[in-house]
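With one protein chain held back, the other chains of the complex are shown just where they sit.
Just so it is clear, A and B label the chains in written order, and each chain counts residues from 1 on its own.
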Amino acid sequence: MLFYSFFKTLVGQPVTVELKNDLAITGVLVSVDQFLNIKLDNIKVVDEERYPHMLAVKNCFIRGSVVRYVQLPAPSVDTALLQDAARRERQQPAAARR
Amino acid sequence: MDEHAPLESAGIEEPLDLVRLSLDERIYVKLRGDRELRGKLHAYDGHLNMVLGDVEETITVVDVNDETLEEVIRIVKRNCEMLFVRGDGVILVSPPSRA
């Protein structure tokens, strides 16, 4: 749940999603769900010359399982808050986790 | 379950607790696809999803020469200020002192 909540705080921010086959797509994060499926608006494929296939696609839903990385806007990430949340998440008893 | 193992007081019960001790430290992550990351660990979860800061990515690419069939290893480096890493690609996580 930590990263689901985290991504929700980044809605409206520009991100670059890199898929497991190296295709990278930049766009504004519109929403995310519990599987970390991601919805982007105003998208642009990073290497358009090599990947013109999606030139007419303006928004998209990306399945969480095909994602390798998401590059985030560093100033929008509160790292102290994130670390606290990560520590807290692990301190819950095992039964209450997941 | 009532467990009172000696390590419990240190909060160490399972492998991922050692990852918790690396929060706010620079770590080394080995990923599928001959990729390695070095960066500061800001968050992780039970799937080993992570957020890393000031990341250096190292990709090892093997180019095969079409004619000689000789394999040439090429190292590609990339940097990223803030990166979410999906846990299903993670092979291992290590503190940087050992990397």
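In this text, a residue touches a chain if its C-beta (ideal position, glycine included) is under 8 Å from a C-beta of that chain, and two chains touch if they have at least 3 such contacts.
FYI, contacts and distances are computed from a predicted model.
Set against the options "SKP1-like protein", "Ras-related protein Rab", "LSM2-LSM8 complex subunit LSM8" or "GPI transamidase component PIG-T", the UniProt name belonging to the omitted chain is "LSM2-LSM8 complex subunit LSM8". For the chain that is not shown, the touched chains among those present are A, taking the whole complex.
The hidden chain makes contact, of the residues A:5, A:31 or A:76, with A:31.
In the full complex, subunit A touches the omitted chain through residues 19-23, 31, 33, 35, 37, 39, 43, 50-66.
Criterion: only the chains that are shown with their structure count from here on.
Separating the centre of subunit A from that of subunit B, both taken as means of CA atoms, is a distance of 18 Å. Against subunit B, the residues of subunit A that register as touching in their complex are 2-3, 6-7, 20, 36, 64-65, 67-74, 77, 79, 82-83, 85-87, 89-91, 94, 97-98.
Interface residues of subunit B, counted against subunit A in their complex, comprise 11, 13, 16-17, 20, 23-24, 31, 33, 42-46, 49, 51, 53, 80-86, 88-89.
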